[in-house]
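The other protein chains are all here in position, but one chain of the complex has been omitted.
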Amino acid sequence: MIKVGIVGGTGYTGVELLRLLARHPQVELSAITSRADAGTRVDAMFPSLRGYVNLSFAHPEQADLAGCDVVFFATPNGIAMQQTRSLLDAGVKVIDLAADFRIKDIATWEKWYGMTHACPELVGEAVYGLPEINRAAIKSARLIANPGCYPTAVQLGFLPLLEAGLVDASGLIADAKSGVSGAGRKAEIGTLLAEAADSFKAYGVPGHRHLPEIRQGLARVAGGDVGLTFVPHLTPMIRGIHATLYARIKTDADLQSLFEQRYAAEPFVDVLPAGSHPETRSVRGANTCRIAVHRPQGGDTVVVLSVIDNLVKGAAGQAVHNMNIMFGLPETTALEVVPLLP
Amino acid sequence: MIKVGIVGGTGYTGVELLRLLARHPQVELSAITSRADAGTRVDAMFPSLRGYVNLSFAHPEQADLAGCDVVFFATPNGIAMQQTRSLLDAGVKVIDLAADFRIKDIATWEKWYGMTHACPELVGEAVYGLPEINRAAIKSARLIANPGCYPTAVQLGFLPLLEAGLVDASGLIADAKSGVSGAGRKAEIGTLLAEAADSFKAYGVPGHRHLPEIRQGLARVAGGDVGLTFVPHLTPMIRGIHATLYARIKTDADLQSLFEQRYAAEPFVDVLPAGSHPETRSVRGANTCRIAVHRPQGGDTVVVLSVIDNLVKGAAGQAVHNMNIMFGLPETTALEVVPLLP
Amino acid sequence: MIKVGIVGGTGYTGVELLRLLARHPQVELSAITSRADAGTRVDAMFPSLRGYVNLSFAHPEQADLAGCDVVFFATPNGIAMQQTRSLLDAGVKVIDLAADFRIKDIATWEKWYGMTHACPELVGEAVYGLPEINRAAIKSARLIANPGCYPTAVQLGFLPLLEAGLVDASGLIADAKSGVSGAGRKAEIGTLLAEAADSFKAYGVPGHRHLPEIRQGLARVAGGDVGLTFVPHLTPMIRGIHATLYARIKTDADLQSLFEQRYAAEPFVDVLPAGSHPETRSVRGANTCRIAVHRPQGGDTVVVLSVIDNLVKGAAGQAVHNMNIMFGLPETTALEVVPLLP
Partner (left out) sequence: MIKVGIVGGTGYTGVELLRLLARHPQVELSAITSRADAGTRVDAMFPSLRGYVNLSFAHPEQADLAGCDVVFFATPNGIAMQQTRSLLDAGVKVIDLAADFRIKDIATWEKWYGMTHACPELVGEAVYGLPEINRAAIKSARLIANPGCYPTAVQLGFLPLLEAGLVDASGLIADAKSGVSGAGRKAEIGTLLAEAADSFKAYGVPGHRHLPEIRQGLARVAGGDVGLTFVPHLTPMIRGIHATLYARIKTDADLQSLFEQRYAAEPFVDVLPAGSHPETRSVRGANTCRIAVHRPQGGDTVVVLSVIDNLVKGAAGQAVHNMNIMFGLPETTALEVVPLLP
């Protein structure tokens, strides 16, 4: 059994890790921490876990994280970087669901996240945990930077086009829409039901933290800098991201077959039949990214529709997928959850 | 492997049966019918099932239902009663998720459902599939009348009080609230998002078909007629029923402990700690009924809060539970799905 | 023109007062205060008011409230009682939308609200601003205790029955459901969209602050103490309260006509035709209470359905109605807003 610790288990990615790991046949949940809620039973805060998780939140200083095989950080940005060095030294693998290790260029990271990096020397070692690109490196990694939610949906949608060099990489557009859980389980006015329901808005148009992460990922597959306009929106639903991606085609190709072949062996990317429009609910609760590719009116603009559950493929599910790879387990272990529809 | 057939698989209870049965280790889905959508792949209609269900809808006349071990009817009322006789004769067990076999008194059934019963002689044989009351009879049944959604939530909430004879059974009140999926996957104006979202209403106050079903069930445990006022409401959510139950206490008792003891051995009824308020989302996607019992200000009115997922414990999950019992399987097989929260 | 001041204009009742008063032909909005947001333009916080409200929030100490004709308190409980004495002394009328002056019994108030009352001597003078009961007293009042949202919906529903002495006042049940805006514009986890959407729950079953307010009001019309069980619920919508009321009939009567006659002259209470089920959206944005009365299956239980918009008839609209009465204006001035449906 893999002994698992979770740091910061009271947020949405935390409870989602618990939902998935509680049914993982190779996992023993051995510690879950919360500074504010130490002593509280996990299932008192999340009654959905009654009967599945028999733990209480532990104070971070008192949890035996060093005795775990792997520790997930489901914390705000800036926490994992404080503790990763000592965990790695103790032989513990680390999967950070926050952004501390995602951006290779330290200056860029520090500018967008507004803090000084606590362990820049580990950033180089960290493996960006998008299995569809980095499977081999993940297998042997000690430290995983689990991708952001928008970056997962956007990168998987652009990937085949950029790898094949078919589109003008200087004018990419990603118009992305997220459910409100993407903002986290934090007391804030903007995400109250009475504020965010029955309304729709863009936010962060001048610049969003996921922009440099997406740009870095796309540049890597494009083999050079990309020009990307990224506009995130808040949509009145709980879970789900829908990315609508636009690019100008340079070279003709059978786009449907390009996508199908690129992802044929991927257990968690599902290319829909030509002409489809994926709904976010079709992946609700599941670690799947569903993609459709269109070329409206046969013009030179390709439109890719990419949907994920932001808390699963965009966070906790992808983290478990990474863990499975790191520990040599079948990749789909504990992740064969049928989406909840309706 | 148990060969399973589903009649009428295009509604919400149908897709929910598929979600659960697709992961059932002892089940082989062998036929699913739909008159209107014969020939359509199931996962073309419900992309959430891609990779899990590799079937197309078959025309009812062409499906080999007689070759199944058990057939679920996920049809409108009045269909199962046409076909049950011949299936039983062919040695097939039948679980009807509609109302055809729920009411023992034929005249009452015909009045509330507005049609003549096609096989009144089978109504007596049919076992009302509420395992918390009828486990033994279910075990040996050929024909199960799977309870309605409201009746499940309301009966489980009143049960301990009536069995113990603690309350005045002549003045029971059940104020119940349902998500919109309870109305089924039918094209109707009243349940459009633009009609039913951001609004709340009661309906069926003069009389609702679940009233005689609940009354029959409560009368059985009370050992005599009960007086029940039942008011259903439509609430702007997809899934979930919340029943708020009121009764006048005749005899003092430790209500918390009464409920805990009554359901101690039940895998799918969860009595919450004293003072709790269950949320419907705490059972989203799961076959669980969570119950809290209150006695506000120590007065003589007991208030029971009972929540279920109307499509699971209120329909498809309970049906699978019944199947597990009928076939001697562990009762929780395929039903250990952690609720999806948030 | 009536010079109006609003204390605490950044909450939902504040913005709702602004929405209504901005179109009031006899009102000049002269000051609106907010400690936290002093200096911010009102329409920067609430862009819906662009073009209608040309004011900035003022610091409470700097606003000339004493120069107003009337001041509305749209503040948390416990603020109005600090400032009312001096405003009244300055000849300013006061309408408190919070609970400071609603409960006549000081000890009861202090118990439920957990603080010492700052001006108990004014509580006796304050007029409970439910025009359907207190019109004459409101006309000559200096100080109005504007009713709570639940108390408005519940009292208007029970009123005709209790005035006529037709029901057993010892066993009243009020099962009430509220949209999330009832919790106010406060950063709290429980009312986040990701927590409160697609879910339903009861809360405050052991006791809610509106219980003593409702009891006091009902006792007054019943001519003696009443027994009331009050269970509030949170429903996933923005606005609206639906109260489902239950009482045991003692004396037969034509209930439909009783309700119609009681409210025939009331501009803001609408008794629906027999057999109706009011939807909360039918009063969205309007100062109307719509009521239907039922007697299911001709039994001895009467069921009243009463809906209001919690922010209008349950708060700001009723406050403007009170102001209109106090200043001798036509009662419907600025309140003839057609509900927004869908």
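Order as written gives the chain letters A, B and C; numbering starts at 1 within each chain.
In the analysis below, contacts are C-beta pairs under 8 Å (C-beta built on N, C-alpha and C of every residue); 3 or more make two chains touch, one makes a residue touch a chain.
Keep in mind it's a predicted model, so treat the numbers as computed, not measured.
Judged over the whole assembly, touch between the missing chain and the shown ones holds for A, B, C. From the options C:Pro160, C:Pro212 or C:Gly285, the residue with contact to the chain not on display is C:Gly285. In the complete assembly, the contact with the undisplayed chain comes from B:Lys186, out of B:His59, B:Lys111, B:Lys186 or B:Lys250. When the whole complex is considered, the residue among A:Ile103, A:Met237, A:Leu255 or A:Ala286 that touches the unshown chain is A:Met237.
Interface residues of chain B facing the missing partner chain: 12, 179-181, 183, 185-189, 191-198, 236-238.
With the whole complex as reference, residues 12, 15, 19, 22-23, 44, 46-52, 181, 185, 197-198, 238-239, 270, 272-273, 276, 278-279, 281-286, 290, 311, 336-342 of chain C touch the missing chain. Taking the whole complex into account, chain A touches the unshown chain at residues 171, 173, 175, 177, 179, 194-195, 197-203, 205-207, 227, 229-231, 233, 235-240, 242, 244, 246, 248, 275, 277-281, 284, 294, 296-297, 299, 301, 303, 305, 307, 342.
The working rule: only the chains that are shown with their structure count from here on.
Chain-to-chain contact here is organised exhaustively, every possible pair of chains being in touch. Centre-to-centre separation of chain B and chain C, using mean CA positions: 39 Å. Once the centre of each chain is set as its mean CA position, chain A and chain C turn out to be 45 Å apart.
The residues of chain A that reach two or more other chains are 12, 181, 185, 197-198, 238, listed in rising order.
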